[in-house]
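Left out: one protein chain. Kept in place: all the others.
Presenting subunit A:
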Amino acid sequence: MPYTTYLVEKGASHSFVAEAKPPTVTMPRIKALMTGSLPGFVDVIRNLNSPALLEDSVIRQAKAAGKRIVFYGDETWVKLFPKHFVEYDGTTSFFVSDYTEVDNNVTRHLDKVLKRGDWDILILHYLGLDHIGHISGPNSPLIGQKLSEMDSVLMKIHTSLQSKERETPLPNLLVLCGDHGMSETGSHGASSTEEVNTPLILISSAFERKPGDIRHPKHVQQTDVAATLAIALGLPIPKDSVGSLLFPVVEGRPMREQLRFLHLNTVQLSKLLQENVPSYEKDPGFEQFKMSERLHGNWIRLYLEEKHSEVLFNLGSKVLRQYLDALKTLSLSLSAQVAQYDIYSMMVGTVVVLEVLTLLLLSVPQALRRKAELEVPLSSPGFSLLFYLVILVLSAVHVIVCTSAESSCYFCGLSWLAAGGVMVLASALLCVTVSVLTNVLVGGNTPRKNPVHPSSRWSELDLLILLGTAGHVLSLGASSFVEEEHQTWYFLVNTLCLALSQETYRNYFLGDDGEPPCGLRVEQGHDGATAAWQDGPGCDVLERDKGHGSPSTSEVLRGREKWMVLASPWLILACCRLLRSLNQTGVQWAHRPDLGHWLTSSDHKAELSVLAALSLLIVFVLVQRGCSPVSKAALALGLLGVYCYRAAIGSVRFPWRPDSKDISKGIIEARFVYVFVLGILFTGTKDLLKSQVIAADFKLKTVGLWEIYSGLVLLAALLFRPHNLPVLAFSLLIQTLMTKFIWKPLRHDAAEITVMHYWFGQAFFYFQGNSNNIATVDISAGFVGLDTYVEIPAVLLTAFGTYAGPVLWASHLVHFLSSETRSGSALSHACFCYALICSIPVSTYIVLVTSLRYHLFIWSVFSPKLLYEGMHLLITAAVCVFFTAMDQTRLTQS
């Protein structure tokens, strides 16, 4: 950018490095620039659908002062400030793959509007650079082109402003700034240095400098822009701004004006402090402000008396320093103010979550019994007394806390009915927990007397599952483990596969004493060792009856099938390894080249097309076997539609039309697929309902469940980006392999199968390219088949697209367990285990985050993970409801 560099180094400009606070997403950043306040993390969710900004902002003040504002660029501005612009042209930012059109949309207005000159403020928001970052990262050759394009735009504006300046009395100000930076991967949202540091250049003829005057860019806050702009435009500073005036900007003005500006800013900040802090008078910033105000008064008196200019100057600079100090302290204490936590509400939430978790944990032995009954004792008078007492205590605490609360509190802000409901829930849960606990303690003696059946001894697999879950939960306390959580899951899944392979080997080689086959000797020998380490030193003493693999199974399975059983863990391992190299995710290694990037680059479109078609074919082959003929046809057409959709939006191509230029949004194709998805889901539901009416028809229910499952697969195929289609295909492949060769022959119980499904679901969540970082959510899934942004379907589709892995594995679990008829209570066991295994990490994480709330990375690492966990919990709740519904139908049948 030669022109900009010239301006920064020699021209009439001031340049700064403005530090943006995370989340570095567009909407909160625009808010920060215009209001000067610090937007929270909730704004990330609102980033997609920005509601109108109600707070005070520079734009609102300018509008109130009758300034005419013109805006071209990112649509977010128009949504944030509706009716504020006299003229605007919003460019929607959701076609991330497009980086020329979005900028041409802005530039095409430029000549006209510069010539016209009937505006006071012109805002341009160029999107192209951000989009290039999203597509191909910061090292893309496209970046250079884009930057020189931006340079020419800047030059055009600057020369036009300079030529105009002769006619107007006041100088113009040209501000060049970025809303956020770009990480190593070209994304943004987190808080790495590259994402947080943004340029800020103020160009105006008022900043003329003498030759040799070198101005080094200072580090400032992004929130300072709002205050500076307001002062430069002669407007009141926005009410909630915590920024301080960029002092170099006004340095050229006379002393009196400088002091006046600083005074304005400190008055605004101290007003804000008065509103937010009850004990504001003791704040050091406020004291400094009072002091400098007094000094300022003295100076004014001197000034009016017109004493010696030297005395005046000395005193003036003293006042100036005082003001700047006051500003700094005020700004700091205000920023710290924002980071205060609503402890009371957090505590209430944590307590409720912990109570539920304890209840679940306490009922483990009861729920996993043969009968799977979970009765909750409620009706003893002692407990109802306890219940009322707890309610009374809680409401008393509530009243005390809320009346004495200093800062705003979410829970106190709730209506009395809602708060009362929460309190009733909390105390009821407490009572139930206590009663279950007493039951366990009192009744604990009876079951202990009859010894546990020897076959229920823990195998290595159970030990691995327990240790793995515990290890994962513990790892959530460290920020780098949260960042790289995918590694934990990959590692656990791999170990699970090795343990499974050890189990298969033991069943087939030690069960019958036949000569071990030659080809697998070494691996076999090692795996015996590899997985044998799962058992502690105490375990191998006791005799363990080989309950899982009775000799009869190994006699039935001979020849090829046996080989498949032995090889399937290794096949699964190989699949996982391939998927792992498809999407590099996380933080540390996210910039490594991966297959996904290779495929999405425009040179490899043919390979991508072949791969996508192949994966769709595999999906069809694997899914169709359980379907009825009608839905088979629907599935085939639907998958064809998926390919057509991807071809229509230009990410893959047809062999007979190698270079089609017409890129559309593919709305018709996508809606075509939606019809089939709904059709398949509908048939599935119909079958399920029918199976409930005709009690004997068990097979119908299995078919219905499979159809629902295949409908979900089709939806996932539509929403996944083409380079992620192999993830779907491999997931189905692994499910088939596991079902056929591992779970059925080895006869795992429902709890083990559930945990394995959960682990694989989590691993596939990361195989899709997700991470615990907001930036990796693929929002384009929310716009498939939609013309404009419609909130509810977009949110639902994005959620499904993101959590497709866990959801698909969970629905496969339902189908698998209900198709296996060996144990009646398998489904309810599975439901319980699924709820438990999902809630343990979440509740531990909530406690951890609450205790780590002053951690350095709380906003950049822990909060996004909390959002993910919350979303995951919602999904899990939906899955559990589905489970219970299925279980209900089973109960009505029997």
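Convention: a contact is a pair of C-beta atoms (placed from the backbone, for glycine too) under 8 Å apart; a residue touches a chain by one contact, two chains touch by 3 or more; residues count from 1.
Simple rule for what comes next: contacts and distances are computed from a predicted model.
J.: Looking only at the UniProt record of the hidden chain, which name from "Pyruvate dehydrogenase E1 component subunit beta", "Phosphatidylinositol glycan anchor biosynthesis class F", "Alkyl transferase" or "Sodium/hydrogen exchanger" is the right one?
T.: UniProt lists the chain that is not shown as "Phosphatidylinositol glycan anchor biosynthesis class F".
J.: So one chain is hidden, and I want to know which residue out of A:494, A:628, A:685 or A:780 touches that hidden chain in the complete assembly.
T.: Going through A:494, A:628, A:685 or A:780 one by one, A:494 is the residue touching the chain not shown.
J.: Which listed residue (A:483, A:707 or A:869) would be found touching the missing chain in the intact complex?
T.: Reading the full complex, the residue touching the unseen chain is A:483.
J.: Touching the absent chain in the whole complex: find that residue among A:573, A:667 or A:795.
T.: Considering the complete complex, A:573 is the one touching the chain left out.
J.: Identify the residues of subunit A touching the omitted chain, counting contacts across the whole complex.
T.: On the side of subunit A, residues 478, 480-481, 483-484, 487-488, 490-491, 494-495, 498, 506, 509-510, 516, 521-526, 528-530, 532-533, 537, 540-541, 543-544, 573-574, 576-577, 580-581, 586, 588 touch the unshown chain.
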